[in-house]
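One protein chain is absent from this view; the other protein chains keep their places.
For clarity, chains are labelled A and B in written order, and residue numbers in each chain start from 1.
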Amino acid sequence: MAGWFARGRTSLVGRLIGTFLGQSRTIAGILVWIGLGVVLTILVLALLAPFIAPFDPNTKVASPELPPGGAFVMGTDRGGQDVLSRIIWGSRVPLAIIAVSTTISLALGLPLGLVSGFAGGRMDRGILLVMDSIYAFPGLLLAIAIAAVIGRGILNISFAIAVVYIPTYFRVIRTHVTSVKQEPYVEAAVALGMPRRRVIGRYILPNVAQSIPVIFSVNAADAVLTEAGLAVLGLGLPPGIPDWGFDISLNWQRFDVSWWATFFPGLFILILTTALTFVGEGLNDILNPLLRKREYKAGAQA
Amino acid sequence: MTEPLLEVRDLKVYFPVFSGFVQRLLGGGDARVHAVDGVTFSIAEGEVFGLVGESGCGKSTIAKTLVGLVRATSGQLLFRGEDVTRPDPKTLFRLRERIQLIYQDAHAALSPAMTVGEAIADVLRTHGLPGPSGNRVQTKSEDAIREAVYRTFDDVGLSPPAFYYNKYPDELSGGQKQRVVAARVLALRPQLIVADEPVAMLDMSVRARMLEFLMELKAKYHLTYLFITHDLATAKFMCDRIGIMYLGRIVEMGRASTIYADPKHPYTKALLEAIPIPDPERKTKKILPRGEVPNAVWPPAGCRFHPRCPAVLASCGWEGRDVIALLEERWLSPELAEREALAGPVKEWEADGLIARREMGKADPGPVYDLIRRILLESGGPMAGAVRKVSIEGTVVVVEFRPPDLLVPKEAEGRLVECLLY
Partner (left out) sequence: MSALLELEHLSVTFETPQGPVHAVQDVSLTIEGGSIVGLVGESGCGKSTLGRAILRLLPENATVAGSVRFAGRDVLALSPKEIRDLRGRNLAMIFQDPMTRLNPLMRIRDHFIETIRAHNPAVRQGQALERAKKVLADVRVPSDRLGMYPHELSGGMRQRVMIALCLLFKPALLIADEPTTALDVILEAQILQLLQSIMHEYSMSVLLITHNLGLVAEFSDRVAVMYAGRIAEEGATPPLFREPRHPYTQGLLRSVIDLETTSLYSVPGEPPSLLGETAGCPFYPRCDKRMAVCETVYPEPRLVGEDHRKVACHLY
């Protein structure tokens, strides 16, 4: 099936998927499968929350701090709310934040990286300076600073996180572009009279796109952690929205009494982050050999 | 006489060694790579003109300058009489429909993320389809473009074209890729094609096929070729006229048959002799030039080949650096190095144009003065004849050379040679 995918498809995405499927049985491939599986499961949880969650997450449904057991598989928290329901409903937040923040980061970082890398010269140096300054800030601190200024809400948090990550996309893309720029096929395209926009869009971008999935996964993992961090610090979302980070901030002082209320949200943050990291690392291993496509096919050298 | 298709007059292309303001301050100032240093030639329509030389001689730079990838520093480029030395973007766009480049490494010239059909379609989308009377017709019709690509594939022997359209470069063989590159270039219907080492990366058993293919294309499309190579044997077979390049200049130029029958320039002779022949019966002891091609930032004075030339004369351009090279080579032998240690080590000598000097400091310059005079007379060869004087100035021993004779290309038996022997 991997073969079919690789041979039959002519689009670049198709070939990438084909290669990925071909690597299914390697360690890297397995990592990616596991990671994707977990992320998809959580996604399903998030989407089907109204149907799966046993209770309303914001209503007090029992005495506070009941241990796991019986009707409350994960126990209840300080507010008497069912931890399991809060976990299920809470999965929506990190996923939404990932979606929004990475989109913003990519939408700004990618074009900037492309243009800056291609143009070079003073403009490149200028943008690089700005990006490096942002990059130099510890991510969490910067997110805190921005969140403190623009306030709470999913969109605002996403924006704060996005800003932290724009320089990463920018740098990786820009570096890749500067090296691809020197490749003979780019020069050939210029020699054939291609306008600059076309050269960037059709000759450079497709060859640089391989770096993106990896940054994306790392970005996503980081976004989850940052959001949780912000929530624990009280800068996250308004209280009405179930959120794993918020739950930790709510319950951690009572850890010795009701460990489950802190433990389960923390565990799920860990699971999601690790799954995303698996995807990133695995893709990195798989796609990097693709970057060296031009060298000999393994073993067939003289 | 009909006007030549392409005329290159005294073309010079220099590249700065240091880019960036700060580097220029800290580094060697205005050092520039003299990639092409005054080259003049012309190509007649329908001809195959070869530029032959080793790496670093400037032939690839000339190729890039002709297609507008590199800007000429000075000189003139004339295409059918029209001055295209510094084309504005519009002129450049049109010029690229008339002069195109085939690359050495066909694989590198194709984007790995694009099918080969798309690569050619893109060219047609940008420049339009070739019209019946030599004009170009812009079209948005994807079908028309695809048809045109199919036709081009057929022309270069990639049949069936529909099969090849969707292939990626890494699915094709070296020869097939080279054909794709040719097809892409032909989509523009150029008049002059610059082929930069088109077969260097192909195996020997398939080279002939590619060369035959290039000749077929030439006949079919009425092309003119500028054939760039380091392989004299291929050039002999393919080219009508050739120019031998060394360090940015053409040292010998004329009809291929004339030059190969009787090479005049010592460098041409050296190149011919150095080629290994697959015939074990003919093992001749070769007389090879000394040393290697020097860097093009500070080319040797006078004739650039003089430090290595087996037939060098006194007036060829001896200068301070040559004294240092002489000492260095001489003192490779440990006994000589020890015996003449007074004058050493090599790094104490300094070259400054036509002068070589050694600061003696506290030591007595007398013995070194004698020593250096003896060395020059003994093993300097023609260099000794170029010495104006050896002297002691204070604490410094100075060797001064006479300036070299002026070097201009001269006609000799049907070709141009730039050598003082003629």
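Basically, a contact is a pair of C-beta atoms (placed from the backbone, for glycine too) under 8 Å apart; a residue touches a chain by one contact, two chains touch by 3 or more.
This is a predicted model, so every value here is computed, not measured.
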{"item": "Absent-chain contact - pick from B:44, B:78, B:272 or B:297", "value": "B:272"}
{"item": "Contacting the left-out chain in the complete assembly, out of B:88, B:281 or B:393", "value": "B:281"}
{"item": "Residue among B:41, B:150, B:225 or B:331 that touches the chain left out of view", "value": "B:331"}
{"item": "Candidates B:152, B:178, B:191 or B:234 - the one touching the absent chain", "value": "B:234"}
{"item": "Chain B residues that touch the omitted chain in the full complex", "value": "54-55, 173, 175, 203-209, 211-212, 230-234, 236-237, 260, 270-281, 283, 286, 288-289, 292-293, 328, 331-334, 345-347"}
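Going forward, only the chains that are shown with their structure count from here on.
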{"item": "Euclidean distance of C-alpha centroids - chain A vs chain B, Å", "value": "51"}
{"item": "In the complex, chain A residues that touch chain B", "value": "10, 12, 15, 183-195, 198, 202-203, 206-207, 209, 293-294"}
{"item": "List of chain B residues in touch with chain A within their complex", "value": "67-69, 92-93, 96-97, 100-101, 103, 105, 107-115, 122-123, 126-127, 166, 168, 170, 181, 184-185, 188"}
